[in-house]
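Notes follow once the structure below has been shown.
Every protein chain of the complex appears in place save one, which is left out.
So, subunit A:
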Amino acid sequence: MADKTLPAYFPEFYSFPPFYTRQPNASSWSSQLSQWRAFILSYARAHKIWRLNLVDAMDTDLFYNKSISRKLPLPTIREIISDLVASQNAEWLSPDKSIAYIYWRTPEDFASQIYSWIDETGQKGTVLTLLELTEGDNTTDKEWYGMDQAMLVKCLNVLVKKGQAQIFSVGDDKGVKVW
């Protein structure tokens, strides 16, 4: 029944029309919610989405299944993202709840990944620009490659709080030093 050409992270429910109507039954809704949560996170991961603009995303195949012409309505999207925010898998960027950071890994996870990469490559104590981290040739295979700069700062702040890093300005860019 499911479209065979879809990547594996598309849930079985993707081609199930009621998946796009918020279920009134509490137990069905909790199942629906957890499916959507998992799908949004893996979709964001596969597409390297850091900032999700809800209105724009409505028309992408994340929330819109053209083959069965079903679209998840905005209020439901907002409800699901709010649930992700509550579990720290997302963060509202604007008070009107139209854009959100999607953390398919928590900031803590990203922070520790970056920390161990810096450690393993012997770059402790050197200053790295944020661009080096997200666009550098050495990080192309890393999960944080291409990350939104503001989001990266949030992740690095986890290290700063632990006293493991310091962030400062380097010209127009920002730099980070880890020890």
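Simple rule for what comes next: contacts are C-beta pairs under 8 Å (C-beta built on N, C-alpha and C of every residue); 3 or more make two chains touch, one makes a residue touch a chain; residues count from 1.
The working rule: contacts and distances are computed from a predicted model.
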Complex member absent from the view - protein name from UniProt, among "Mitochondrial distribution and morphology protein 10", "DNA repair protein RAD5", "Vacuolar-sorting protein SNF8" or "Serine/threonine-protein phosphatase 4 regulatory subunit 3": "Vacuolar-sorting protein SNF8"
Contact partner of the left-out chain, one of A:27, A:94, A:140 or A:169: A:27
Touching the absent chain when the full complex is considered, from A:71, A:124 or A:174: A:71
Positions on subunit A contacted by the hidden chain, ascending: 1, 12-13, 16-21, 23-25, 27-28, 30-32, 34-35, 69-71
